[in-house]
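Just one protein chain is left out here, and the rest sit where they should.
Take a look at chain A:
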Amino acid sequence: MALEVVNVYEHPHYPNVYIIELEDGSVRLATKNMVPGKRVYGEKLYQWEGEEYREWNIYRSKLAAALVKGIEELPIKPGDSLLYLGAATGTTPSHISDIIGPEGRLYGVEFAPRVMREFVTLAEERKNIFPILGDARKPREYRHLAEATDGLYADVAQPNQAEIVADNADFFLKDGGYMLMAIKARSVDVTKSPEEVFRREIEILKNRGFEILDIVHLDPFDKDHAMIYARFHRRSKQ
């Protein structure tokens, strides 16, 4: 039986993220559902005071895990434009889409046709999601389909993920824009310790104009994962 909701309120630290209290005392993260009645990945829907909320599963979304682990701040605001690398079937993008709302835009880049099929269906339902079937390693191939954005979110699990993120920032991220990047230590180098891998990736980001604001480890929700939060300072290129 589904548990009754006893209270819903905005997260004190992260605007537009909601906390749902259930009758058994447990709490859930959630976002306001932009398309009421529709589930994206089988998550639970909760009704409270005439609004519908979608549970944000911390085991399925690294961004949700980063919030639970207390990342410095959630820079994503209503009306923002975002470039999202590694959109997959759209679990995390759907929550970001809820947060940025109808005025925002999320450009979701995904390489694999199989998962893209699902992501397009999501994009058809949500007018703020713009799907791009392309290779995140080559931002020039989709430069004409997006715009310069306020934020960049990356979850690409590639050995050279820091370079990929920096290349995309060069093409799309506004000066002073924010960047959130999930690093999977095991995809970079299995022989090195996660700590060492994170340090090296951060070094690369710093050299490419990023100011690191926070790093949170995502254990126990995602093993050997970390979320890096940074700000981008654009360097002039004539």
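Basically, contacts are C-beta pairs under 8 Å (C-beta built on N, C-alpha and C of every residue); 3 or more make two chains touch, one makes a residue touch a chain; residues count from 1.
Rule of thumb we're sticking to: contacts and distances are computed from a predicted model.
Considering only "Peptide/nickel transport system permease protein", "C/D box methylation guide ribonucleoprotein complex aNOP56 subunit", "Hydrogenase expression/formation protein HypE" or "Carbamoyltransferase", the record for the omitted chain gives "C/D box methylation guide ribonucleoprotein complex aNOP56 subunit", by its UniProt protein name.
Summary of contacts with the chain left out: across A:Pro75, A:Pro131 or A:Gly151, the touching residue is A:Pro131.
Screening A:Lys38, A:Arg60, A:Lys77 or A:Arg234 against the full complex identifies A:Arg234 as the residue touching the chain left out. Within the set A:Tyr14, A:Tyr84, A:Phe172 or A:Phe198, the residue that contacts the chain not displayed is A:Phe172.
Annotation for chain A: contacts to the undisplayed chain at residues 105, 107, 113, 116-117, 120-121, 123-124, 127, 130-134, 138-148, 170-172, 174, 234, 236-238.
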